[in-house]
Structures are given as C-alpha cells and as structure tokens.
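The complex appears here without one of its protein chains, the remainder shown in place.
Order as written gives the chain letters A, B, C and D; numbering starts at 1 within each chain.
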Amino acid sequence: ACGGGPSSGQTSGQTSGGGTSFSATPAKGGVVEVLQKADFSYLDPARGWDGGVNNFYRLVYRTLTTSAPGNAKDPNAIVPDLATGLGKQSDGGKTWTYTLKQGLKFDDGTPITSAEVKFGISRAWDPEIGIGSPYAKQVIAAPADYRGPYRSGDLPTIETPDPQTIVFHLKKPFPEFDAVVGQVNMTPFPKGSGAGDSFLKKIIASGPYKLASYTPGSVIQLERNPNWDPKTDDVRTAEPDGWRFTMGLDGATIDERLMAGQGADVNAISGTIQASTLPRLQSPQLKDRTLRMSGICTTYMSLNTTKKPLDDLRVRQAISFAVDKAAVQNATGGTQLATIATTTLPTTVAGHKDFDVYPSPGHKGDVEAAKKLLTEAGQSQGFPLVLDIRSDPKMQKQAEAIQQSLKRIGVDVQLNVIDSAKYYETIGTRSQQHDAAITGWCPDWASSAATFLPPLFYGPNILDKGNSNLAQLNAPAVNQQIEQIGAMTDLAAANKQWGDLDEQILKLAPIVPLNVEQAVYLPGSNVAGLFASPGAATGGIDYVLVGLRDPSKK
Amino acid sequence: MTITPTELELTGAAEAALGGATDTVAPPPEVASGARALRSLRRDAGAVLSAGYIGLVVLMALFAPLIVRLSGWSPYEFDQSAIDPNLGGVPLGPWGGISSEHWFGVEPGSGRDIFARIVYGARVSMTIAVAATALTTVLGVTCGLLAGYLGGKSDQVISRVMDFLMAFPALIFMIAVLSALPASNRSALLVVIISVFGWPYLARIVRGQAMSLARREFVEAAQASGASGASIVFREILPNLRSTIIVMVTLSVPGYIGTEAGLSFLGVGVVPPEPSWGQMIASSVTWYSVVPTYFAIPGLFLFLLVLSFTVLGDRLRAVIDTGEAR
Amino acid sequence: MSTTPVLQAEHLVKEFPVAGSGGLVTRGRTFRAVDDVSLTVAAGETLALVGESGSGKSTTARLVARLIDVTSGTVRFDGQDVTGLSGRDLHAFRREVQVVFQDPYSSLNPRHTVERIVTAPLLYQGRKPPGGSKRFTQSLMERVGLDPNQWQRHPAQFSGGQAQRIGIARALAVGPRLVVCDEAVSALDVSVQAQIINLLRELQREEGFSYLFIAHDLAVVRQIATRVAVMSGGRIVEAGDRDSVFDHPQHEYTRTLLGAVPRIRPEWEAARRTRAAERLAVRREPLDASPARTGA
Amino acid sequence: MSLASTGTKRRAATGALTVRDLTVSFPTATGSVDVVSHLDLDLQPGGALGIVGESGSGKSLTSLAIMGLLPPKATRAGTVMLGTDQLTSMSEAQLRRVRGDRVAMIFQDPLSSLNPYYTVGAQIEEAYRSHRRGVTRRKAHQVAVEAMERVHIKDAARRVDHYPHQFSGGMRQRVMIAMALATEPELLIADEPTTALDVTVQAQILALLQEIRRETGTSLILITHDLAVVSEVTDHIVVMRSGVCVERGPVEAIFSDPQHPYTQGLLDAVPRIDDVIGDLRSLSPTGDHR
C-alpha cells in the first residue's frame, strides 16, 4: 500500500463499502441509468480515447482483445475478445497473428470477419478520423503515405489470409502488442462505412448493445443488439436490457439525485461524488450505498528542468521536500477522495513499487530539509515560481495549497490560470509552458508501466508541441533504462524494473507526485455487478458487468 | 440576462417607453441644498442603516490588513487543523467551524479563515464596483449630455451605439470575453467590460433629461448671453443633472457589485486565491447543505451591501423627487 | 436722430426639418416657419409682433437674436450685417441684444443663484462685472424692484413676477440696445403683468433701448407698442403704427384677431372710471393697505 | 346647424345651485389651512355665474368641491344644493349619478383631460352610456356624433373615431364640451376653458357656450382669471381672493361700480385694447409673494 496515507488499506481492484453487496450478480433486464456531467467525446472509437468513453465503447464495440472484466482474478490483464486467444508472435515479435471467433456479427446481422477488423483498424490512419489512440500508427507497419481506407484504400501491411485470421506486421518488436489490439480504435466496422462524420451520431455496433437514440449533450439510450451472441463473449454479461446515459448534469445535481434515490434513480450509477457530499453520507443507508474504488491516475506537479533555478537538482528536491501533500490531499477532497502519492506509478498499476524519497511526518513537508537544500543551491532567499493550472476549482485549490506550502521556504508561487479547453495544449507546448504545472497521468493499459514512465520522462520524446515530458527531463541514464525495459518480453520482469526506475527518476525530482484520486461512488440501491476495471474504466466501474438487482423496479 | 434587472435599467426602460413624457412645467421641482437633503435622509432609519453598513464595509476594505492582523489569520493561510480530512475537508465543529480562533468559521478543504476572506473580499467588491461606477458615470454622462444637447445626427449616432450595446446579451458576452482574455489584471478588465456594457443605461436617462433641459429657456438665455456649447452643457445643463446623477450612481453601484459577484460566481471574475464575495459564494455552492454558514456569510454580506446601496439610492431619489429637500 | 434703425431684418426665411421624415443620411421634408419676414426696429421704439400660436413669432425673434441661423435673409444691427457672425464677433452683438423669455422659471437655471444668473452674460463674454459681482447684482436687482438682500437665492424662491424681474435684470446686465421680449408677460397674472409692463416701459424711458415685443395678447400690445406687425402663417400680413393698426386694421386677419378679443363694455368702464375718480377725490388712501397673503 | 337639432329640451327650473359656507382645507405641517373659506354661491336656473380671481385664489378647488372631486387629503365643510338635492350629503354612488349627468365639467387643458388611449367618440359615449342604462351602442354612438355636431365639429361622423391628439386645441375643447353636453346637464362648470387657446378660438368657444346656454337652458359656472371674458359671458360674478369671496353681484354692477378695493385694483390692472392708459395699476408694489 501507499506510504502512509491515513485512508489507505485498499488494494488494487475493487473494494466495496458497507453491507450492500454491489458485487452480487445482477438479474436479467431493466435499464441502467448513468448520470454524468459531460457528453462523451466521440461515439466513433477511432476518434474518442479517454477514460469515460472507453468504458462506454465496451458496451457497443468489441476488439480482438480487451481488458479483463473487473471481476476477473487479474483485472489488469488483457484477455481475448473477438479473437480466440491472445496473439501469436513470430519473426522475433514483429509479426502477430490472431484468429477470430465464429458467429460474430454486427448489429445489422452482417458477419464480422478479419476483413472488417482490418478495415476498422485501418481507419486509425485517416488524418481526420484517426485522432484517438496513437498506438496502431506507432506500432503497426504501414506505407509512409498511407492515409486511411477512405483516401488510400486497403492497408497492405495487415494481412487477412482467411476470414478468421488476421496478421499484423510491426515496425519493431512490441512485447505488449496484445494491449495495442485491445485499444478502442481497433474496433471492426463493415467495409466502406464510417467515412467522414458518419459515426458521430450513428454507429454500427458489434457489442451487446446498439444505439437506440442519441441527443448530443443530453441523452444516449442503448438497447440490446440482437445479433450479439453471448456465447462468443467471455467478457460481457450484458444483463440489463438497455442503458440510459443522461448527460450535462451538474456534479451537485447528480449527488443530490443519488442521495435522494427517487424513481429511476435507484437504477443509477455515476462518477465519483463531490467532496462536499462525503459528510452527508453518514446515515446508515447512505453509508451502505457507498462504494470505493482505487484510482490509477497520478496527479503530480511537473518541474520544468530547463528553467532557472529549477535546473538545479537541489532546488527541485527542496520543492519536493517542501510541498505539503496533506494539504493538497485535503484540497482534493480529503483522505477518501485521494491517497497521497510518493511514487509516479499508482499502486493499482502493474509495476508499482513502494518508496518515498522525500519523507516527512504526516506528509506535511519537511521544511528544514528543503531550506537546507535551497541554501546549498544558493537560493536561500527564495524565488518566484509560475505554476500553470487549469481553471478548475479543484485544481485551483490544489495549487493554492502548494502556493501556501512553498511560501514556507520563500518560494513565491504565482498561479497562472489557463482555460480548461486550452490547458493541455498550452502546457504541452514548450514555448508556452512555465516553471511548473499541475497535471495527471493515467496508463493506457494497466497491465504495465510501459505507458506510464516513458511518455513522462523519456528524453527523445520531448516535442515542441504536444509534449508530455513536461519536466523536459533528458537524463541519459533514464533514457537508456527506458529503452532497455521497453524491449523486454518478460512482462513480469519488466514491471519489476519499471518500479526501480520510478525511484531512480524521482531522485532526480522532475515531478512532485501529489496524490492518486480515489473514487467514491453512491450507486442506486438496485444496482449490482459493480467492479472496478483499471484497464477499461481507468479504475472506475466496469460497465460490462453492471446490471439491476430487481429489473422491475422503476 | 439573468442578473437581476437593476433599478437603473427599469427606470431607463420606463422612461424610454414613456418617450420622456415627464417634462415638467413651471414652477420647477426645486432641488435645493445638499445639506437639506442630507438632513431629511438622516431622519430616515432605512437610509441611516444603509449608510452605516456601507460605511462599515468601506472601512473594512480600507483597513483589511489591520483587521486581519487583529483576527489572527491571513486570507490565504491554510489551517489543516480546522478541517476533517476524512470527510472531504469539512470544517471541524458546528456552524462551519466558528470559534474564537476563526470568527466566521473556515473554508472546507483548506481551512482558510472566512472572516479574513470576507474582509479582503470587501476590497475587491468595493474597488471594482466603485471603479466601474466612476467609469460608467464619466462615459454615460458625457455621451448622454452630448446626445441630448446636440440632438440630430450626434444623437442618432450615440443612440444607435447605445441600442447596439443594450441589444447585446451582456452577461454572456462579458463571460465569453473574460474567459478568453488572459487572467492577468482581471480586476481592470472587469471594470472595463462592466463599464462598456453599463454606460448606456445611465446615458439614456441623462440624454432624456438633457433633452428636456435643452428645451428649457434658460439654455437659450445662456446662448443669448454668449455662452459656448461647452459652457451650456457643463455650466448650465450639468448642474441640473446633479441629483439625477447622484441617484443613478447610487443605484448603479449595487448593480455593479452584483455583476462583479456574478461574474466571479461564474468563474470569470478575480483570480484565486484573491478572495471575492461572489467567488466565495460560488465555491460554497457544493457545500451549502453541509456547511450553511460557508454560503450564508458571504451571501448575507453581499445581499446587505447591494440592499444598502439600493435603499440609499431609493431614499435619495425620494428625497430629491418629492422636493422634500426644499 | 440717426436714421439707421437699430435692427433691420430683411427677407428672413427659416425652414425646419419635419420630424421623422429624414433618416440618418437622407434629408427630410422641411417646414417653413418664417416666410420672407422683413422688419425694422428704430432706436427707442417698441415693435410688437402679434399673431396666433404657431404663426412664427418666436422663430422670428430667435432669428433676430441670432439664436438660430437663418435659412436665408439678412439681419442687420446698426446697419451692419450680423447674419453670419460667429465666435468672438458674435459676442459684440450679444452685448447689444438681449432676450427676455416667456416662462420665468424655465428661463432661469434653477441650479444657479440670482448672482450667477445675472452675471452670466458677462461671464460668458469674458468680462468682469463692474464693481464686483455682488455689488453689480444688487444694483441690478434694485433697478428691477427686487430686494437686493436676496442676491444669493435660487429662482424657485421667488414668485413668478419676481422671477421675471430676474430675467429682466439679466437682460440689463450687458447694457443692451435691443431687448427681445418673447411673451415676457403672457404667463403672469394680470396684476403682476401690469407691474412688469410698467417696469419695461420705465426702463425704456430711462435707458432708451428698443424692444422687439412679442405677444399674443393684443391688449398688452396696445399698452406697450409704438409699432405693430401682425404675423400669420409665417408671414407679416400687416404692419404699421400702433393706433392705425388697432383703429384701422387693413388686413382681414388683423380684423378677425381684433374682433375676437373679449372686452369689458366701454359704458361700464366709463361708469367705473368716473366713480373711481370720485372716490379718489373723497379719500386719498392707499389702494391696498394690507395686502393679504395668499394661501400658499 | 341649430343646437336644437337633438330636439330634447331640458327639464325646466333646474340647474339652480346654492352653495353655503363652503370651506375647503388642506392639512399642512403647521395645521390645516383653509384654501376656500366660508364661500356662498347662488346660481339661478339657466343663469351664468363667473368666478374670477388670481392664480391660487381657490377657484378650481371650489368647482371640485361642488363636484365632490376634491383630492383625498382635502376636507370640505358647508353645503352644496343642486336644485333641491343636497350634494354634500350624498353617498359616493349617488354623487356619481349626478356627476356627468346633471352637472358636467370642462377643464382648462383639453389635451390632458382627454384620455389619449380612446377615440373621442368612445369617451363621449362612455359618459352617456353610464348615465342612460340600457342604451344601445348604436344609440350612444349617434348621440356622440350629434353632440359633436352640436359643438360645430365638421364631419363629425368621421371625426368621432379620431383620437384626442388628432385634434387641434380648440377642437379638443369642443370635444370636451360635447362630452359634457351629451347627457344634457342642468349645470355646466367650465374651469378656465379657454386659457390655453388663441383669442380667435377663445371667441368661438365663448360664443359656443353662450349659444348652448341660450338653446338648452343649461346653467353655467365659468371660472377664469380673465375679467373681460366673464364680462362677456356671465350675468353674475363672484370675485375671489385667497379663498374668500371679496365681492359678488350682477356683472354690470361689478364692472361699473366695484366696491371692494381688490376688485377695483384688479380692474385697473387689466390692459385695455381700446385705449392706452398711462401706468397700469398694480396691486402690490413689490410684486406678488408666493
């Protein structure tokens, strides 16, 4: 577990609170209500790629492999979905072959064969559509000028020797390729479909549900896909007859509705509750309905190693010592909604190693140690530091907490509030980012740290635009280690090495891990089958197992 | 928009609707010395209370650093010991953590002292409202006078600009512009934006009055005496607008306080951690059912301030209108 | 005696745009309020301009006082063309011509004190009140029959007749040669009206200035005018010596106008006069020993 | 067109007004002030009474007191008898039946006294219909047209559907008179009916009032500050000053032999059109005080 956060004691996977057994197996039928703040980014899986929509995609789309269901023994694992098994490597890991199950169909009844899988995957190369997960383009070999099936036609590098077989050729060996074909943009589609914006409001489903209605920004309704054969699917139970996603709701509204639990809201689930709702969950009934799940995303403050005086290791270390993580945790919502992080890799991600290189009592920061380091660095009089933050109340509070704690060592933190919509673009542009920024990172698949440490710390990855190595750390030793672990085929061994690398990196203090946000849910009393899925739902409730205890309740 | 229509707007609208039909004939509704007006205001409990509260807030704003030194907490200081980390950072103790330590309790999640934030928030509210009022008054009076006195094409042009600005969904536009502009120097931006959309309401009333004053014979008399256009506007007409302007200004201050608070409430006001009452109310939205004081205190301070200005403006107008000042 | 009249207006025409007929750029229709009006006022005489409402009397007065610009025609003062004067040149003219208006309250700025009002013409012409502004004000107030101690009061603190005296004092401040009185007594009660008429006549006797006296009350005109011009529909339909116009009107319109004036029967008048004379002979008492104050 | 065109003659021997000891007072900070005090008026049927006096002398309040239309703050004492009916003891509902039917009123400013939102026809009909129960719309309309014809408005049938602001000042005053006449009142009170008008128009209106009196026998109270006007129109005169009647009598007596110094002074102050007099007499040398 974590380095001493008072609330910890949660292990990876799911924990449930109170006496209600949310893990009970749901009955068949009924409609699950999902209350959420924002609409999904895109219904087209070649475009959308984020925690919220990925989870939704699993209800309507299938891929060759996918994350294991939340109730699996190892929920971080990648398991076969359309394919009969995981991929078979050859050619030194450069060629991967998958075999499709029999009897797979789209919602219109047309069969799903290797050709449809290949067509769907090749959409990732379309410059306008393929804006989702980047892995296909990064890993799978393709002609340099290939621009997707609508512009360049067939992708020659993916072979479909027969309707049941599909063969991929990679640019170079990629041991975790099974996770790549589980990415949401590997969804099969009938040949020729999905051009332009045609999947923005209508889709072709391959999963257990299809789209019944969609009012952008307010409601999505799903109904059963009669052409989905449960016998072909080991991941999804698909007990409910349908789903209704109500969007555009306020956080407070959602919480109020969930607490009141009136009408159809007994069948409702939603995202994590607000901090202010926590004190109201003291009644036994509400306590029973509370469900906690561990997060897999680390919130951290990056320190731009190219800016003075942050280029001095001692200054960065001093800051790492001085930050009052407990105050930041409180600003995030207290112990129930966040656990203090001392490592880059969260406990739930495979490869996590427990350590704390900048310890302090109660995580309140070690001001003495910090001051000493600053004095050594000749910065005892302090210095100003511009901290980029998003115009989001929670992040502002976190930033204010950091501001206060760094004031103790004479660092004058100025908050630079950037509009939410522009935030990641701004801090990802080297010329626009300032001294520090608060941001977070989630793994693209939870089965390894391969999608965690390299994007954040790999020197050659530093880009002028769209940069994710915000610290601009370019340490040869770290770079070399990353390359070496990335090539290992023994995933277990690799994960152990990632953990060690994490510690090695944090000693360089390119970032200050702040916390890992935890989810606290208040599902409706009639909902069952709630399990966390680190892979498919970024640690949240895995939709594919959810259903109703009593489908007749309304 | 949804910001409560200010007195100013309603008056303006009604005036427009009536086509400025409130032209008085002799003997004139005399408005005598300010001292008399003050005297009759002093007999009015509502006006006295309002002025007292406004005075209090002004003092609070002026001496914020001193007051905060007395109360012991700066508005930015975190007090982790005052909140419960296990319950989302809810203040410890009843009434939002009100204690001898924290007179108005603390902010959930951070433990910052609400009293100190209220005191500093008064600064923001007052500065912005007063600055915006000053700017709108200058703009509104000048344009209104010009349009009303000059008439003709100048009037047409100024009136069209006013129509245009008043046709604008000001709130949406203000938010959009503010959110798109960089966060630095927010207060100045707020003042400018509020004023740009605020002056037509004053100008319209000034214009109407200037128009009817310009038709009065004393203007012609001044002209026959050799007064220049500027002299007529500023020496003959402007003094007659004094009471109108005083009333309108008093009535527009609460509007601007409300607008600033509203914009801060919507997250485009002053930049945190600088406290503003509107922003405090905004952050209390999620907490109001758990920690009612967190919401009630800034809400009450804001409401009372707006109310005080409204009452004062209203009484002032009554005194001036009914010629009680005579 | 000089032969050049003080004021000479020739072929004055004034057109006003018709409200609402023009746009921001387009020129609208016009309405001719004064149509080819010519008049002269000799030194020391009173020219009365009479006519019904809307006949263009005030507009003519404004043209003559150069308060508005003519559409065409010329205004001569002392033989000099002043039609196109502006700025500083106009100040010299303003020193010679002053205006007294109809509504005493409306023509006095309610925000100003008597002192400020009376010294305004000098102020605007960049001159200093001779003997200091207080002394100057007080002497003018005495001239028009006001209590000089009230020099700091505001117009609303005076009655209508007193206020009209302030207006006259203001006109006198610059020592004008021509005073334009636009319905200067029309808004007043008969007794007050009588006082003001007397005052005007007295001042004319003392100062020797000329009046352009505008009125719709023919009886008042008869008391004060030396010559009369009758206006109708923007034109002067008849002009001449007072008595010839009143006793031998030439124009049909003038006759209608005169015929419409209500009169007290001459025989009653005559009877009253004789009785009054008798009474006066009997007891020489002040007319109104104790002026009871009215209710207000 | 003859005024008798409507045919109906008035009930005889009505329109007599007797006012005794009428006092109107307003409360002020320093106690109540009598703005009309102990006023007596007598008007014979078919007679014409002129009330003259300077501004603020209480003329209008007297007329309003007769009608029972004083502002709410004012208090009234004394009696007002119309014929044999005591108006001062009537209930509001009873008074309402008298107002506009037996006693009608014309005010000084005809534009503001007419409701700008309704056609003049509607406003005339309204007065008529509210006093003649069960009258059809058409009949009322016809009465309105006739009333307007009676006051010599040309093209009355079309003009009834016009709004007040579409008429000139003199026409509006005619409309006011038409409205008052529609119900054929016994008594017509005209409060400065010609003050706002040009002399020529004034002459027409005064002639009209005379004509009406002659042809319908309606009695008239004419309130004005213009002595020449009352001398032409009325047969009895009351001179008021500060709410008190200073002199009363037949018109000839007042004008040829005024008794009270105030009346004398007033008459001296009137400028004459027929001859020029030296100095006009004025009442108080330093001007009036407010």
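In this section, contacts are C-beta pairs under 8 Å (C-beta built on N, C-alpha and C of every residue); 3 or more make two chains touch, one makes a residue touch a chain.
Throughout what follows, contacts and distances are computed from a predicted model.
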Missing subunit (named according to UniProt) among the choices "ABC transporter permease subunit", "Ribose transport system ATP-binding protein", "Hydrogenase formation protein HypD" or "Multicomponent K+:H+ antiporter subunit A": "ABC transporter permease subunit"
Touching residue (missing chain; options B:Arg160, B:Arg215 or B:Arg242): B:Arg160
Per the touch definition above, residue among D:Ser130, D:Ser168 or D:Gln259 touching the missing chain: D:Ser130
Contact with the hidden chain (one of D:His38, D:Arg76, D:Arg96 or D:Lys139): D:Arg96
Positions on chain B contacted by the hidden chain, ascending: 1-7, 9-10, 13-14, 16-18, 160, 163-164, 166-169, 171-173, 175-177, 179-181, 254, 258, 261-262, 265-268, 278, 281-282, 284-285, 288-289, 292, 295, 299, 302-303, 306-307, 310-311, 314
Residue numbers in chain A that touch the chain omitted from display: 39, 42, 47, 49, 127-128, 131, 134, 150, 195-197, 200-201, 215-218, 248-250, 252-253, 256-257, 260, 262, 391, 419-422, 424-425, 465-466
Touch list for chain D against the chain that is not drawn: 67, 69, 95-101, 104-105, 107, 109, 112-119, 126-127, 130-131, 163, 165-166, 176, 179
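Please note the rule applied: only the chains that are shown with their structure count from here on.
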Chain B and chain C: spacing of chain centres that average the CA atoms, whole Å: 48
Overlap residues in chain B, where contacts from two or more other chains coincide: 27
Junction residues of chain C - those touching two or more other chains: 160
Footprint of chain B on chain A - complex, ascending: 6-7, 251-252, 274-280, 324, 326-327, 329-331, 333-337, 364, 391, 393, 396-397, 400-401, 403-404, 415-419
Chain B to chain A touching residues, read off their complex: 76-78, 80, 83-90, 108-111, 179-180, 183, 267, 271-273, 283, 285-287, 289-291
For the chain C and chain D complex, residues of the former touching the latter: 52-53, 145-147, 158-162, 165, 189-195, 197-198, 201, 216-220, 222-223, 246, 256-269, 271-272, 275-276, 287-288, 291-296
